[in-house]
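Some notes on the structure that comes next.
Removed from the display is one protein chain of the complex; every other protein chain stays in position.
Going in written order, the chains are labelled A, B and C, and every chain counts its residues from 1.
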Amino acid sequence: MQLKKRYQPGPVSTSLALATCALLGVPAMAEEADKWQVDGSMLLYSETDRVSAIEPVIKASRTFKNESKLDLKLTVDSLTGSSHNGAAVTNGPQTFTSPSGNKVYQINAGDVPLDDSFLDTRVALSGQYSWLLNRTLRATSGINFSNEYDFFSVGANAGLNWDLNQRNTTLSFLLGLESDTIEPVGGVPEALSLQPDQLRTDSSESRTVTDVLLGWTQVMNRRWIMQLNYNLSLASGYMTDPYKVVTLTDGAGTALESESLGGVDIGIGDAQIFEQRPDSRTRHALYWENRYSRENDDVIAIGYRFMTDDWGINSHTLDMKYRWQLDRGWFLQPHVRYYIQSEADFWYESMTAPEYTTVLASNDYASGDYRLGKLTDLTVGLKVGRELPSGRKWDARLEFMQQSGDTDAADVSAVIGQVGYRFYW
Amino acid sequence: MAGETRLTRTSDGWLGRFTAMASPCEVQLRDVSRSTAEQVLKRVAGEAWRVEQRFSRYRDDNIVAALQRANGEWLAVDEEFERLLAYADTCWQLSGGRFDVTSGVLRRVWRFDGSDRVPSADQVAALLPLIGWDRVERRPGQIRLPAGMELDLGGIGKEYAVDRALLLAREHTDADLLLNFGGDLVADGKTPWQIGIENLQQNGVAGQIPLARGAVATSGDSRRFLLRDGKRYSHILDPRTGWPVQGGPHSVTVAAARCTEAGMLATLALLQGAGAEPFLRAQGVRYWCLWE
Amino acid sequence: MRRLLIMLLLLPSLLRAEGVTAEQFSPSLYPDAKVIYVDFWASWCVPCRQSFPWLTQMQARYGAEGLKIVGINVDRRREDAQRFLAEHPAGFDLVMDPAGKLAARYQLQGMPSAVLLAPDGTELERHIGFRADHLDEYEATLRRLLAERN
Partner (left out) sequence: MRVLTLLGCLLLVSGCQNLGVNPWEREVLAREAMIPGVADGLDDAFDDHIYFSKEGSSGGRGFGGGGCGCN
């Protein structure tokens, strides 16, 4: 080996600096690309006097050398407490059977009828894989399963994301198919029949849902991005909630007696009929999201959704977040969500005997579920989090939700708490 | 290799200590939790011990020892060792042969213990055939060291460990931090650290400089020399002659972006002897020389 | 203020721009090079993190054969680039282009982008993006171009 150049005692610092970088210029740490990004999160949801849920989720994502990406997600959702059974608040006591039909329970005058045998655990698993077809076209495909005591769901989806205008515009198309099987506790009740009669068939029901999503994401300028989605959802099959009833009243706020309508007598105020919903539903949802970053790196996010369906429900959702970027990776994020919906065409707070006769004669639809009635929801919350070196981060949020509608059943207040942590493995 | 680490609280953060490469080592951190400080300390100490274990010439279970045992045969080397060799090669080129990782054999006759045992010219001349980076053959993934020659990465190892440790520490925290391995140090953060520099004191200047980001390394040792017939022999040996460099400073401290770079500039300056200061001035870096 | 001055003096920059500014940059600055590999990068660009070790390796491997790698940084904030370099050492030359002048001159279509030039400014090759599964391909291109021009 010879000295390549004649030695001059001149400046060597630049060459030395380069050589030092060459010496150190290997990834000192394993790059994120070679690792799984793991997001773990735990949600606690608690309604005053009603449902409580604890929902741990773990999601692992990995980007491969060819820039394809795999997401795997496991959700466990454990519910306890009681939920509204669909019946009206009346000025006399009411009597119901439990979902299985084996037990009878009474609700006092003026109370929201809640069924307290509500206990369920859901386990959901999903996998999504996306890969590049070419530099601007990405394909995605996924499957998901969800299982609970009385419900099983399997779904698949496939779609394309197409980058245009130097990635300033992205068009997406996604098609999803889902098949659900419902096996109600105690059998499938006969719709519109009196609950005390316990007319049930020991069978299962099913439905299919087809979703189409068209998305358009647009970079407006250096600090503003916008997304517009149109989502068409077609559901057909059994959409009725087998555990929900509609109360028959005298029109003055007192529940009728089942025996007066030729039914079995199980107690006072027991004229409750099993609900019936249409066997198809077409939903259109338009979603618009804007994200704007201020000069100081704070981000304003505003989302608006309009939804309309052929059940007569129209809804507007406004969702606003302000991400307040602090020093050393800390951030605070206040959140406000406002939601308003109109009632479904077949929603009844309660039904009179003549109305029942008409509905029964034409095999029409009826539901007393407050979630299909008029509803106004307000959620406010605050999230705090910190981004740590090498991509780790944690966050925690606390939110309060208040629902209200035309009936007391719709008055639900809930606390949402969540903690999350991300790391690379 | 494992050792002990100790973490203590300071007025504005944490101080971690351990021993590696025969030097006291320190990690200083501001504004982090105890658990983060512990993680960083563990990682930094682990890296220091790893580098020491891998490249120390005082061990018989590493690549350096294996190379001696290869006795003139080709030996497969890993990618990290190859990078260090490439760096040593660059330094040899840049110094006109003054920096040479094969010059360690001179220690057989030179022992700088303050005595007057200066070797004879013949003793030194007898070793010269065993010195010369240009006699080392390299090909991708392999190296061949002529029999009898030795390799000593001591002039790079400690500073390299400092730089590596910083990169690894950054995996755990983005807080202000200072790594100090026996005087070779690197700082990275927003608020400056006060760095004491031995050499500054003798000028009557404050012995501290503020350093927020960057590295400082020192080469040379004023306590190691030989004295004979009123002539002082410094421990800086010119591998081309086998004799000490004359007329240079005892030690040189340099500030640069990275510790390896600072350490090498200091070493190269010492090897210039009397030309040390002009050399350092030409590099456009901050430096401190300690003369007699 | 004086304290600050000392600090600045002592902040050895990780940006060894060798004094070449975006305005001054031209392939003719490297007359001895056979192939000038201009790599446009930014601290926020994820694949850039993977590209740095590779570029450093290529500069070390083919520098003697006439490869000159110049990394052009398009971060608007200099400190973002500094932070990136502290974690990802660059064993090649760097030029700062915070206003994107060079990026515009070479009409980049994506980030990162590599533009391979001859010293006379002729564009020899270009690729958009940096994919870990294409490293062999990138290196083969370098080797081919260097062979053609040596």
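The criterion applied here is as follows: contacts are C-beta pairs under 8 Å (C-beta built on N, C-alpha and C of every residue); 3 or more make two chains touch, one makes a residue touch a chain.
Since the model is a prediction, treat every value here as computed from it, not as a measurement.
For the unseen chain, which displayed partners does it touch in the full complex?
A, C
So which of A:S315, A:T352 or A:S390 would be touching the chain we can't see?
Here the residue in touch with the unshown chain is A:S315.
One chain isn't shown here. Among A:A109, A:L160 or A:L228, which residue touches it?
Only one listed residue reaches the unshown chain, and that is A:L228.
Quick one: say which of A:S13, A:T63, A:Q94 or A:S146 touches the chain that got left out.
Final answer for the missing-chain contact: A:S146.
So one chain is hidden, and I want to know which residue out of A:E55, A:D250, A:D279 or A:D406 touches that hidden chain in the complete assembly.
A:E55
Return the single residue from A:K35, A:R200 or A:R397 that touches the missing chain.
A:R397
Tell me where the left-out chain touches chain A, residue by residue.
39, 41, 43, 45, 55, 57, 59, 73, 75, 77, 122, 124, 126, 128, 142, 144, 146, 148, 150-151, 153, 155, 157, 164-169, 171, 174, 176, 178, 180, 182, 209, 211, 213-223, 225, 227-231, 233, 241, 283, 285-287, 289, 291, 293, 297, 299, 301, 303, 305, 307, 311, 313, 315, 317, 321, 323, 325, 337, 339, 341, 344, 371-372, 375, 377, 383, 395, 397, 401, 403, 412, 414, 416, 418, 420, 422
In the complete complex, the non-displayed chain touches which residues of chain C?
40, 42-46, 74-76, 80, 100, 103-104, 108-111, 113
Criterion: only the chains that are shown with their structure count from here on.
Farthest chain from chain A, going by mean C-alpha coordinates, please.
Chain B.
Return the chain label for which the distance between chain Cα mean and whole-protein Cα mean is smallest.
If we average C-alpha coordinates per chain, C lands closest to the whole-structure average.
Roughly how far is chain A from chain B, going centre to centre by Cα mean, in whole Å?
59
Please work out the Cα centroid separation of chain B and chain C, and write it as a whole number of Å.
The separation of the two C-alpha centroids amounts to 30 Å.
Just how far, in Å, is the C-alpha centre of chain C from the one of chain A?
Roughly 46 Å separates the two chain centres.
Specify, in ascending order, the residues of chain B that touch 2 or more different other chains.
86, 167, 170, 256-258, 285
Of all the residues in chain A, which ones touch at least 2 other chains?
As it turns out, chain A has residues touching two or more other chains at 4, 17, 19-22, 24, 26, 28.
Hey, which residues of chain C end up touching chain B in the complex?
3, 6-7, 9-14, 60, 86-87, 89
Using the touch rule from the top, collect the residues of chain A that touch chain B in their complex.
1-5, 7, 9-13, 15-17, 19-24, 26, 28-29, 328-329, 388-390
Over in the complex, which chain B residues touch chain A? Could you list them?
That would be residues 31, 79-80, 83-84, 86-87, 90-91, 93-97, 133-134, 136, 160, 163-164, 167-168, 170-175, 256-258, 260-261, 264-265, 268, 272, 275, 278-279, 282-285 of chain B.
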